[in-house]
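Rest of the complex left out; these chains stay put.
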């Protein structure tokens, strides 16, 4: 597939007189796609039932006639003010019970049936009008589900929905009481209508209660989305897409993705580094204007799985953003590097957000490809360069990665409910493991638990909280090497500790006898290199000890090609562990200069310099924000 | 008295088939006591008025027949869900006015009369059935009063109760207005029903208002407890116990203890160090897997006073817990050391919490003596060792400590209301002084303000906010040396500054002319050694200056054996001050190796190594987590 570029555009923000000029400049820049419409509900339907789509017709025609392909968004992330009058109880409530009011966006509760019907209604109106439109080549459903912490709502609608969901799942309160262990503190129920949402309890609620509420809430996002996809499917043959937000784990993207054709995500490398990534201060400073060197790649690899191979960047940071605690500007070249890195990971399209910086409202300090005065911002030239380069490059042929990395949303819900250590985060555990594989020059495929693992010489699965017997057997019988743990298999379906105790892997005689969380500044030293940090488990059993702690406890135990990792390795420990296992698995580890990261396609190895200094690689010098590719 | 061991057990959590095996293993381990029942209300009374106690009969019989003595808990810390339907307004409200909902434990407001009656009802049911039962040898009332910040409730029941309490106390609003100084900001009332709870005021409320609300709230805990003790007294001759929580100062334990026979506390050394103790980072790391070396001893000495000599550990940490920010595992040996240290301080019994780790609900990551799969966890062998050792040791004969340490709950309420320095905490001030006495090898008796001080060569009383004339005279006339201050006598009964100004001690001409709180990083240097930190007072008067600041202000002034301390000494300053005073008081200070702590009984000096390295003491080497005793 030949990769393409695009941009997000808001014709409703600008005088109609300049639409054609904008469209022509987009085409001149080499862009293929233009996403529109996702926040324009009040322009589409200024008053309830009173539609005004003529401007949208003209906008689509103007863009399409210029040669662009339109991605049309359903505007359900921004219900108009009049919608609140129709459905006053559609607003979500936060964990303290406060109504989350109108006045920004995403002001709806996923559980609210009335708003679901409204979403179907507007999707039908758009689908009927544009489903077969010659210029509409894809659809975006809603926008950044879960953003602004909106998956969990503590509204009346959610309460009612949750009770029904529990009744469906458990059929009797006795079954629920048993599953949750409500005997523990006399928390038993005799009626589903006695069960409240798990907020504002005197001390922490039953973790099984919370876990089910998280599952319920994830299901509501999926159901909300499905109302729209079900509506649009009969009306269009074009792919349906959602644009997921970075580090957003509150609903199951694999499940939601199953109802869509393409996954996309919104990549803001510098904003994310400032806003939502753990990193030591030195790394935060080194990568201040480049973004974390691994976080984008992780999401690329994740969304490739969510999209079952088809994925985009729907929003690519082009310059400083407005929403992170601090908002430095990218190094010159990063808007090119980020796009190419996505392409190397298999992106079909990379769309910059946004065409022109809006001088008004919440995101007025968010850069675009154009400044508010329509002069080119720095990223425009970089986008044009990428456009030329991808045209020259031609087809990007994806290849299976070296490593299968199992990823599970439910694991985050389990550990988020009872982290046991204040800094234990599933995503962070995953990112640390992923970073180690990247530092070793490996290309990774992130996969759901039920994915086919054929052909992978190495499978890595840290923190897979809940593992059923089928999965355990598949991993134990896998041809390649498999690293499982820590905390994998530590919970059953009800979120309780299983007996026999974890990990209980076929053929591997190892039992976690107790665990400890470790505060910052402390660690459990390993022999040879590095330490366990954050988390360490004590194992007993007869499995071979591949690596020990300095206190002579097993750190990594092995049976054949199956390894169980009994802690959270720091950087040095991960590097050491990979050196122990990868060669045995038949993987070659490339020692990369600091800041450099690589990704293989079927034909090329791409290298990206995230560092602030030039690096030498394969005989050439790659400058900061530079990239290079070589034939494989 | 010969010390004993016990364990906390939840027969309702396990199949009845394994109760007998469990009981037999408890006996084999050498345990004497088994505490049960305190969270089992829904099993005792599944629906309102519909009792089911047959299982409890069988459980008690099974345990008792195996040779164990049962401590039976009243289940009032966990009212069933149906109770909320009967008394919807029994739920407490937090400081922001939010209802603290059902779904965990301690979900009741102490002021609620309806729930008090329910508590009496269930206590009567249990008392009538088990008050003379051959196997029930003690009772626990409720569980960990105040835990989860439950003493203060801002409910309607509390509001109504508080108004009545104020009307009783002051009789007229004029008297209240004068006592509180309401003239200050036109805060006068003309009707008790105008008085609100002291939350959510525009800026801070009158501290006298807050102090009275804290007194009121403490009184409600005591009244709540008394309803149960009054119910049980006619029905049983067995001792009534409550298990207090560590560092819990929101109600007056001395007053509550007066209605009970034995005090007990729940000792989680590693959890507390992570969760609720100030310590410098080096100490936090050094004692990560041992717990603070002084905090347990302080509580032991405190609860010996609360129990008027009779006290237990009702819950002893056996391994990693689940509720602290980080939960490392104890060093091997600590479950033995902690028990022995309690015994050396006079504990009649030490009960481990809990027998078997529950695989479900909130505390599923809380270790027990057994793992969830019934295999022995590390602490089981340590408990068995202690059981053998105490059998060999025989009687532990308590002795009066070297030092009387006056402790006052009200002082915490006063300083907590107006700390004047953001890090001024009464408990921390107390712990710092207590640590210094321990570092000097002294054994301490913590006592209430009205205790008999006969025989004590040294009395220490930091931060005794409110001192009446009787106390001042007793201290001034005490035979031994007395160190009072800082901030002692700084408030009158209404929480105002007394005139004449503090400390106003008989025979000691010293007046605090002004005070300063000192931020971290600053200090008031003392001559010879150390500094005042957190707090420094300026004194004038003719009293002898025993120690000065480098700025030539009095730091410690003396009249005969009465000393007033005009600041908060750091470690070096405390050590220096004790060297100045203790020898004059006739006390011998033993220089202890780092991490070692000692405690004397009438016959032995016990030494406990809290450090992470072996120490030499009295010719032997004590390993980490080791202990040793010598004849006195």
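Every chain is named by a letter (A and B) in the order it is written, and numbering of its residues begins at 1.
Just so we're on the same page, a residue touches a chain if its C-beta (ideal position, glycine included) is under 8 Å from a C-beta of that chain, and two chains touch if they have at least 3 such contacts.
Predicted, not measured: the structure shown is a model, and the values here were computed from it.
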{"item": "Where 2 copies are displayed, count of copies in the complete assembly", "value": "3"}
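In the analysis below, only the chains that are shown with their structure count from here on.
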{"item": "Touching residues (chain side chain A, partner chain B) in the complex", "value": "96-97, 180-190, 194, 196, 198-209, 418, 420-422, 494, 496-501, 513-519, 521-522, 538"}
{"item": "Sites on chain B touched by chain A in the complex", "value": "12-13, 39-43, 46-47, 75, 78-82, 85, 92, 96, 98-107, 147-148, 150, 274, 281, 284-285, 288, 319-320, 322, 325-329, 357-365, 367, 371-373, 375, 377-378"}
